[in-house]
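My questions all concern the structure below.
FYI, not all chains are in this one, though none of them got moved.
Order of writing sets the labels: A and B. Residues in every chain begin at 1.
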Amino acid sequence: MCRWIAYSGSPVLIDHLLYGSEHSLIVQSLHSRLGAEETNGDGFGVGWYGAQPIPAVFHSVEPAWNDRNLRELGRHIESPMVFAHIRASTGSPVQQTNCHPFRHGRWLWMHNGLISGFAEMKRDLMLEVDPALYPGIEGTTDSETLFHLALTYGLEDDPHRAVARAIGLVEAMGERHGIPFPMQGTIATTDGHRLWAFRYSSEGRTRSLFYSTDVATLRAHHPDNPYLHEVSDQTRLVVSEPLGDLAGAWNEVPESTCSMIEDGADEIVPFAPIRPAEVTA
Amino acid sequence: MCRWIAYSGSPVLIDHLLYGSEHSLIVQSLHSRLGAEETNGDGFGVGWYGAQPIPAVFHSVEPAWNDRNLRELGRHIESPMVFAHIRASTGSPVQQTNCHPFRHGRWLWMHNGLISGFAEMKRDLMLEVDPALYPGIEGTTDSETLFHLALTYGLEDDPHRAVARAIGLVEAMGERHGIPFPMQGTIATTDGHRLWAFRYSSEGRTRSLFYSTDVATLRAHHPDNPYLHEVSDQTRLVVSEPLGDLAGAWNEVPESTCSMIEDGADEIVPFAPIRPAEVTA
């Protein structure tokens, strides 16, 4: 599996976001406390939004803890919306095209978890991808396939529904292939302005996911914390595991939910897959 | 495009094969004389047969001229059947899973050329791959797709016919997509004992391909050449471009042919694609 972090708020130096906390993502790459795998050393990626609508992505096959270029870039790049992901491969090769976040136009996508039985189901799932989107698939992961299924089902218009249909297809396909719990994972996606996070697994035992308390509330509880006076009211994080131990700062995202964050406000609603049979034109 | 070399004969040190001649493959990686691209620096691969029936493959994304591990391995590994390939990408990413030679069981496959319009046709071509073989596709190249189409059509039983059907499918698909000359290339494949080489393009202007004259004939013409007394009578090479300038040593493989080499003997027969409509059970 993997670990990821999604940041939305006042422009943050990537270095600060990735290295600057006690249980930072870089620390997690060597020693994750809550991950399915302790070591997440099979490549990493960072995506961020700058002056242009299309985000940048930086992918590397090196373990994140070693990558000198990441450190250099981190110290010079600031962004109000950052996705970062460290990978522990569940079988597909360690290559840049398999590193998250994946990008399509203005959208970024990252995933922690897996599609069980992906090798058996891959061909059938790929067939469902819109032929116009098919050539955009560059790697071989389950996560990128899921992204393209969601794009096929209208991610850019209605992310909640599109992801529900993508996962619904995976579950229907899993049933056909005799796989009991095909879907597992937490997903983050963004268009650069809004951020959606999903926590869902067929089994109902999904990888951990946390979101940060809104800054105004945290300031009220920790009036003397200097860091909280530096960040904007709009700053929010969604992470695979808490980055620090500040009391009240981290809240578990409930099972089977879709969270949406925009301008610092969050909305968490129940999430359930939509099976192909349930889709009505 | 790319450059490749296929060797069959008495066990040869890979180092000798790759570095030991005036226009060796390593020299060609920097300065090919006959290639569509002069520089072939987008990764490379070597496949060889040892004590076991399954061949080994070594793939690297570095330019071959730089790779220190290749030099080390070359000095210690001998084999009677070696495939080596240097890549000049026609668009797909430089990653180990896109390096030739590709392997399936006992078989190796490498290709110099391209399928024109591959991005548009890829989905349709992938659909034709046997679903049981589909999970074995690890990279994203046209060459690996072609290999799996040939496997689907019985490469292991009748390579000539299987490749003819695979290329026939590419041409039929190209017609449907309005691509005038979809197939271009030279292909080598082997099961470890016999070696097949194909030279064919839809346009009838295929990348160069040469085979070496049989050793007995060469010895008769160059009785004083010490190298020719070292190699076995069975030694034969098929190469994208000649490795040296020895008079009479290199013969152009004719257009639209399939060559088969076994125990030093060669047989060259005409080759034509078999379109899907022509296939009869």
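In this section, contacts are C-beta pairs under 8 Å (C-beta built on N, C-alpha and C of every residue); 3 or more make two chains touch, one makes a residue touch a chain.
Note that the structure is a prediction, hence the values are computed from the model and not measured.
Number of identical chains making up the complete complex in this structure, 2 of which are shown: 4.
Assume only the chains that are shown with their structure count from here on.
Averaged C-alpha coordinates put the centre of chain A at 41 Å from the centre of chain B.
Chain B makes touch with chain A in their complex at residues 93, 95-97, 119-120, 122-123, 126-127, 131, 134-135, 138-140.
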